[in-house]
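Everything on this sheet refers to the single structure shown next.
With one protein chain removed, the remaining protein chains of the complex are shown where they sit.
Right after this comes subunit A.
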Amino acid sequence: MARVAAWWGVLVLLVGAQLAMGRAGFTPGICLGAFLMGLVIVFGFMRIAQAPSLAAIFALGGLFWLAILLALGSLDSFTRTNFPVGDSLSAPAPDGSAAQGAPP
């Protein structure tokens, strides 16, 4: 009971901190607050540390594939330098010719 109440108190404090940082526009702080709240849920309420080792392997596997998904999925839009993200490959080039890869 006391353990759960303590974790709940930490979560409420973190929500308050997030709201304050949202008002200040401090995005890294907001993300850190969400990350810490996630840790409280996973370790405090879901008790991953006391779960069977197979459960921990599944949890880490989920995070691993999530990292692959986010990294590969966002790679193009974060690294593209030749033309703005959102432009279609079939859009005409500035000189009026068809864009590379567009059907003739």
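Definition applied: a residue touches a chain if its C-beta (ideal position, glycine included) is under 8 Å from a C-beta of that chain, and two chains touch if they have at least 3 such contacts; residues count from 1.
Please note the rule applied: contacts and distances are computed from a predicted model.
With one chain of the assembly withheld, which option in "Cytochrome C oxidase subunit III", "Methylamine utilization protein MauG", "ABC transporter substrate-binding protein" or "Tetratricopeptide repeat-containing protein" matches that chain's UniProt protein name?
UniProt lists the chain that is not shown as "Cytochrome C oxidase subunit III".
For subunit A, which residues reach the chain that was dropped from this view?
Counting over the whole complex, subunit A touches the hidden chain at residues 1, 4-5, 7-8, 11-12, 15, 18-19, 21-25, 27, 30-31, 33-34, 37-38, 41-42, 44-46, 51-52, 54-56, 58-59, 61-63, 65-66, 69-70, 73-74, 77-78, 85-86.
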